[in-house]
Each structure stands twice: as C-alpha cells, then as structure tokens.
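So the structure is just underneath, and the comments pick up after that.
Note that one protein chain of the assembly has been removed; the remaining protein chains are unaltered in position.
Naming follows writing order (A and B), and every chain is counted from residue 1.
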Amino acid sequence: MERPRHQGMAKNTYMRWRLPLVCLLWEVAMIILFGVFVRFGPEADAHWEEEKREKNLTSDIENDFYFRYPSFQDVHVMIFVGFGFLMTFLKRYGFGAVGFNFLLAAFGIQWALLMQGWFHSFKSGKILIGVENLINADFCVGSVCIAFGAILGKTSPIQVLVMTLFQVTLFAVNEYILLNLLHVKDAGGSMTIHTFGAYFGLTVTRILYRPNLEQSKDRQGSVYHSDLFAMIGTLYLWMYWPSFNSAISEHGDAQHRAAINTYCSLAACVLTTVAFSSMLQKKGKLDMVHIQNATLAGGVAVGTSAEMMLTPYGSLIVGFICGIVSTVGYVYLTPFLESRLHIQDTCGIHNLHAIPGLIGGIVGAITAAAATEDVYGKEGLIKAFDFTGTYQTRTPSVQGGFQAAGIVVSLLMAFAGGALVGAILKLPVWGDPAAENCFEDDIYWEVPEDEESDVYHMHNPDKPASP
Amino acid sequence: MERPRHQGMAKNTYMRWRLPLVCLLWEVAMIILFGVFVRFGPEADAHWEEEKREKNLTSDIENDFYFRYPSFQDVHVMIFVGFGFLMTFLKRYGFGAVGFNFLLAAFGIQWALLMQGWFHSFKSGKILIGVENLINADFCVGSVCIAFGAILGKTSPIQVLVMTLFQVTLFAVNEYILLNLLHVKDAGGSMTIHTFGAYFGLTVTRILYRPNLEQSKDRQGSVYHSDLFAMIGTLYLWMYWPSFNSAISEHGDAQHRAAINTYCSLAACVLTTVAFSSMLQKKGKLDMVHIQNATLAGGVAVGTSAEMMLTPYGSLIVGFICGIVSTVGYVYLTPFLESRLHIQDTCGIHNLHAIPGLIGGIVGAITAAAATEDVYGKEGLIKAFDFTGTYQTRTPSVQGGFQAAGIVVSLLMAFAGGALVGAILKLPVWGDPAAENCFEDDIYWEVPEDEESDVYHMHNPDKPASP
Partner (left out) sequence: MERPRHQGMAKNTYMRWRLPLVCLLWEVAMIILFGVFVRFGPEADAHWEEEKREKNLTSDIENDFYFRYPSFQDVHVMIFVGFGFLMTFLKRYGFGAVGFNFLLAAFGIQWALLMQGWFHSFKSGKILIGVENLINADFCVGSVCIAFGAILGKTSPIQVLVMTLFQVTLFAVNEYILLNLLHVKDAGGSMTIHTFGAYFGLTVTRILYRPNLEQSKDRQGSVYHSDLFAMIGTLYLWMYWPSFNSAISEHGDAQHRAAINTYCSLAACVLTTVAFSSMLQKKGKLDMVHIQNATLAGGVAVGTSAEMMLTPYGSLIVGFICGIVSTVGYVYLTPFLESRLHIQDTCGIHNLHAIPGLIGGIVGAITAAAATEDVYGKEGLIKAFDFTGTYQTRTPSVQGGFQAAGIVVSLLMAFAGGALVGAILKLPVWGDPAAENCFEDDIYWEVPEDEESDVYHMHNPDKPASP
C-alpha cells in the first residue's frame, strides 16, 4: 500500500482549499476559545494598582514583566529566527523552512496558551495569562520546531499544522505529569521539550518513511549561501540559550545561575564539536553540519540542571561530552538510523535534541540527587526544588528518582504520541509531496523566476542578458 | 513636462558633491542645535544621586533605564534591521534598501530628538533626554522608513534625506496635536506612525509618478536568496513588535498588557495571511510577498489599543481581520492603485501600514469608548487614559471621539505634508535615477564585479543544466 503513494507525479499537492480551510477554521476556534477562557493575569490587568496595594509592592518594577520580558524576547527570537533559519541550510527549501516554521509556531503558541493554561493557570473558569505564559507557549512550540526538523522537506504545510495541534496537546499533558504529578524540575526542558519533541518527531518520520527518497538526494544538501543563512539560526540559538534555560527559573539567583551554567556548557561544546568534526573527516576539514548543530547540544544537555548548583565546572564537562556525542552522531548514527531503522531525519534532530535531551535528563536527575544543604543552604535547597507543601519531606535522592521517572514518561509519551500522529499524517489527504519533489520549495511556494533561479535550473540559456 | 525627465541616460545621478554637502551641512547643524539645546535628563545625569534622594527612590533599579532599555533595543533592531532587511527583497537593490534606510534613520533620530524634544521635553531652555526620548526618536523615524518603502528604488539618497527632514518635522507636529492637544492615546502609533507615515509616503510616490517604470520591471522582483534576506527583516519586526507597542506605555500593567495583546494579534495574523495567500493564487501556492508583509499587519492594527483592555480575544480578532485585509490588498489593491491612481508603491505599504493603521486607529477609538470602570477599575481607568488635570472630567466615550479625530488629523497631515514634500522632491536637482535605472544598486553604489555578478549577467549560457 505504501509504494503507490510514492510514485511520482500522481500526488496531489494542491493546497488552495485545504490549507486556507484549516488555517481559517482553526483560527476561528482559537478566537472562540480565547473569548471563553483567556483573560489578563493580575500583573497585566488594569486592576494592577489594587493588586500592588494588596501585595504590598512598592514599585512597578516588581511586575513580573521586568523579570522575564528580556528573556521572553530572546526565547521568541530562538523559536522564529533560531529554528527557522537553522533549517534554511537546504539549497531549495529555505522558504519552507522559515515559512512553515513561522506558520506552525504562530498557530502553536495560541493553542499552547490554551492547553498549558488549562493545566497551570486556570482560576475560577478563566485562564489568566502573563509574560510567563508567553514564554511557556514559546517553549511548547519549541518542541514542535524540533520535531519539524525531522520531517523537514517531506511534508505539506497541512501536515505540519496537524502535527502541531496534536503535539502541543501531548506536550501539555506530558508537562503536567512531569511538573505537577512527579514534581520534577525541568526549567530548560531537557525532558519536556527536547527529549519529548525529538523522539516524537523521530517516531513520526519513521512512520512516514519514504523508501524512494534518494530521488530527491540532489536537493538534500546545502549551497554556500544557504549554509551562511543557517549559521544565523545557529548563532541565535547558541547566544540566547542562556536566556532559554533561565527564562522561567525562580527570580534571583536561580535565573542568574541558569544563565551562567548554560553559557559555560555551550562554550565547551563548541570546542569538542570542532575537534571531532575535523577528526572524523579523512581530510580533517570541518563540516558545516556539525558546526551548525552539534555546537548547540551543550545547551540542550543542561536544560534540566542549569538552575541547579551544577557549577560552571560541571557545565563544562556536560558541554564537553555533548559536543562529542552529537558530532559522532551526525557522522555515524544518522546514516545508520536511515539505512537500518528507516528513520529519515532531515536535520539530524536525533543528534542535536534526542541524545543530548536524554543526557540532560540524566544530568538533572544526578544533580538533584546529589544536592545537599551544604551546597544550597537550608533555605536554598527548599527553594531550588520547591520542597514545600506536599513535598516538604521529599529528599534530594528521592527527587533524583522522580527526575529519572520524568525521562521515562517523556519517552513513552513521545513514542505513543508520535505513532498516533504519524498514522494520522499517513492518511493520503494532506497533500504531501512525491518522493522526487521533496526538499523543493516550488511545490508549495511561488518561487521567483529570475536570473539566479535560472542559474539553479539553467533551463532557458537563451534568456536575454539583464543589465 | 514630465516625460523628458524620464527619458533615459540624460539624468544626472552623480552624487559626489551633492550628497556629501547635504550630509555634512546637516550634521553640523545637528551638532550646533544639540550644543544649544540638548542635555541629559535627570536620570542620565551625574546629579542622579541627588535626584534619587529628592524623589525618595531607594534603588538604582527605579531608573527609567531599566524599565525601558530592553524595549528600546528591540525597537532599535526593528528600525535598522527590521525595516532595512524587509526591503532587501528586490534582486538588485539590497544595498540601497539596507544602506539608505541606515542613512535616513541615523539622520532622522537626531532630528527627531530635537523636534520631539522641543514639543515634549523642553524645560528651561533645554531639551532633557533619556531612554524614552531615544525610543520616541526611533518611532518617529519608523514612520519615515514606512514612507521610504513606497519610493524604494526610485529615488536618490538626497531625496530620501530631504524627505526625512520634512517628514520628521511634520511627524512631530502631528504627534503634538494628537497627544497634547487632543489628548489621544497612541502608544504603538497606529495613527502617528503608520497611518501618517504610510499616507505621507503614498502621496509622495503619487506625485513622483513615473509613467515609464515598466522599463525597470525585470528588476522589480526578487531572487531566491533576496527573499530569505527579507525574511530576516520580517521576523525581527514580527518578534519585536510586542516591544514596539509596549515600549512607551506606562510602567507596570500597561506595558505588560500591550506586549500580550500584540503577541496575540500577530499570531492570528499569520494564519489568515497564509490562508488568503494560498486561496488567492490559482495554484494555491504561497507568495513570499504576503508572508513577508501581511503577517505584520496585526502588529500595526493594535498600535493604539494594545495598552488598553483589548483582551487577548479582541487582539486575535483584530489580527484575524488584518491578515485578510492586507493579503487581499497585495493581490487586488496594489495593482489597482498603480494602474488607476498612478500610485507606485514598491513595498506595498498601503497594505501593510496604511489600511492596518486606519483599522488600528478605529479599533483604538472603539476600545477607548467602550472602557468602563468595571473593566479597568476606578484607578485603572484614570491611569489608562490619563484622565487627570484638565482631562479629569473626560469620559471614555468622549475619549473615543477624540481618538477618531486623531485619525482624521493624521490623514490630513499626511496628505498635505506628502503633497508638499512630493513637490519638493520633484525638483530636478536631486539626482534621482532614470526610469530604466530604477531598482538598481549600480547607480549609487560600487557593486562588486565578480563571478556571482557574472551569474546575473549570464555570460556562459551554454553551461550544462544543473539539477
């Protein structure tokens, strides 16, 4: 049954009515749901003056806006420019990379505000939102951007939107289990964002396996300038990752510490990435794929532990290891996954998010289990792990166990959810491209017909010279 | 009289003495005027320690710098990278787009500091500036960047500077009428920046109408990579727009609320833009022009109301509508304006700024008129609309009327000012390019003579077809 789906020109990729219908209906649904449920939180509401009096706040600067807005904007840039441009490395899929990422994220943040709101900010029938909700919505969408990296170039925009709808939903459920039921710490999302997002995407792409993808092989690489565009994405992800991992940490020392740990881990990661990129290539030359991706693994891998007392030294070790693991993954694991396990992972998210995400979960569990009053201080320990209320008797080692359980739950949710969503996306109604048209913007985009594009196609050599 | 001006090689685009003269003289004028008038405001002055004591501030964090500087930097990026790169979509006008935008903005912010300073920050003979003045200067220049979008590729750098000089002046007058005389709210500038800037630019380009512009038709499109460069501009405008609309709002809840409303409106706008971009094209393919521009209309259209209690739900509705209106405008209105009204609007600012700006003004008037003590709280209502002093008896519905008057004033100022400036720019002394040389960097820039440029010129048409 699979073969005919992948045989050539027969496929109907016509989006004219399907895509608009999905976009408009879903946006109308968002408006209705927002109308019923979403209101401003107290710090964004015009009643804030009264709120301030009640809470005895002396200054407007105590508004959470000023604690988190700069980090929010950095995270926002990571989602839209970071992920968007990182995926522009393909020579003929830049529009799809940055454009579909834009589309999925714009829809995803709305749906995430609702889903996460129902779980975390629901008060007397309303979801009350503030800047922290915006960050969390961006985080949630980050996991979809990751999964999108696995299926990049092989799916229609409708499939991307359908995946977003389901993945955001499952993300919110998984996050609720981890943060609320298991009472796990995961500020930078090694488990909730990276492990979940990556294995979800890998499962989806496995189910959407295309046996004839080599027909698009010539478009699966980069060109010189597309690699430079991708570096814009890489650098923004790399530079702003300290903001990502610290964005929703507790005010004060935790945010401060999370930024420092992430900064250190990322710095170390660059050096081992360069080392192994050169070492694993016969001629010793550096590979842009590694520099664009593996340098970021260090940020993923401290996503759980960055706000803990990992210490700068511990962060360097984590970054050191992840640069190696990720680069080795690109060289050996990605081809293996494709040829043996039929997992076609366009951007190599297995090396950038899946493995480092797992490492991050484990590092987090160990760091939590190893926490002592000596290192954190009595108050500091309670604050760092929120050992209050129901959890006031939990010890660090028990916390470590729960952290580990969080990894397992995230994995199970990713596999189950990915299988479900993959099956849905396999239905022959979504307008995905034929195998020989993958990684080609021309299927879903008006592509400029001009001199440069002639260069690519060289079809009309007799075109008159332009000035 | 018009035809000869547009007939071929005769035009003198030699800039060597004219451009340096304008730049140097005007900069000297700036230095003299700054020397006479501009001083540091109390929060940037070395006497701040005393100021703090007087105002009973306990911490340096109360300095306005910490409330506004992150937003300022985001706005700064929007003006220089956002607008600059958005306009690089033309295949052979990237240098002019980003370079002339740089030039006009660098001059404009200085002149705006003076003009706005005289109107708003003038105390005992001096203009006292702080971070809020820098934001306002960037805002003012934003309206010039918008107008520049209409005349892009068809004007000399001197014309751009002359337009900047006049437009900044008129902007400041219009802003003074709206904010001080009408006591209108317009934090994100739907009226002062977008409506005024766009109709000003459209009037200018109407007066500079070029009947033979089709001679440059082949350069009026994009190439593959220029569309990606433009997406950098789009995304930075889109991501940072919440900072734009909240940058000069009141400290606390108003800033917080403005950011949330804008975030929501922009998200909705992306989905309807995608829907209509696909729907309005026969093959159902997406058009980069729409994605690059219409996705931003939602930010424009909440420019007045974002700091009010528009609610996330209301913001989604505004974004929903504007994505549609703007995309439809690109498909139907722009060609109509050019063929029937002789308005040649290079970047389609009518669809991105003019119409959404008007909608924004109207939404602001309605939202203001609909404000109640129930929704805002007693104190909140007074604070939100500054119903104090002379205005303490003004009611929301009266405020709505004044808001509507603000739209009319902005339109009148734009038409009158644009007509005046258009007439000035029509004088045959500014070195604008001939019709067949429009949208061509080579006229005003040293363009690299190299292999890639050979590519543009197609020297080896017999090269074997690639992909």
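Things worth noting here:
Note that a contact is a pair of C-beta atoms (placed from the backbone, for glycine too) under 8 Å apart; a residue touches a chain by one contact, two chains touch by 3 or more.
What you are looking at is a predicted structure, and each value in this text was computed from that prediction instead of being measured.
Touching the missing chain, out of B:G125, B:G389 or B:P448, is residue B:P448. Remark: the omitted chain is touched by one listed residue; of A:P211, A:G252, A:P335 or A:P428 this is A:G252.
The chain that is not drawn here is touched, among residues A:Y66, A:F95, A:F200 or A:Y330, by A:Y66.
Considering the whole complex, the residue from A:I291, A:V363, A:M413 or A:A434 that touches the absent chain is A:I291.
Across B:E49, B:E214 or B:E373, the single residue that touches the chain missing here is B:E49.
One chain of the complex is left out; on chain B, the residues touching it are 14-17, 19-21, 23-24, 26-28, 30-31, 34-35, 38-40, 43-50, 52, 58-61, 63-66, 69-70, 73, 76-77, 80-81, 84-85, 88, 94-95, 98-99, 102-103, 106-107, 109-110, 113, 129-131, 134, 157, 225, 229, 232, 444-448, 450-456, 459-460, 463, 466-467.
Seen across the whole complex, the unshown chain contacts chain A at 58, 61-62, 66-67, 70-71, 74, 91, 221-225, 227-228, 231-232, 235-236, 238-240, 242-243, 251-257, 259-260, 263-264, 266-272, 274-276, 278-279, 281-288, 291, 295, 309, 311-313, 316-317, 320, 375-377, 379-381, 383-384, 455-456, 458.
Just so it is clear, only the chains that are shown with their structure count from here on.
A separation of 32 Å divides the Cα centre of chain A from that of chain B.
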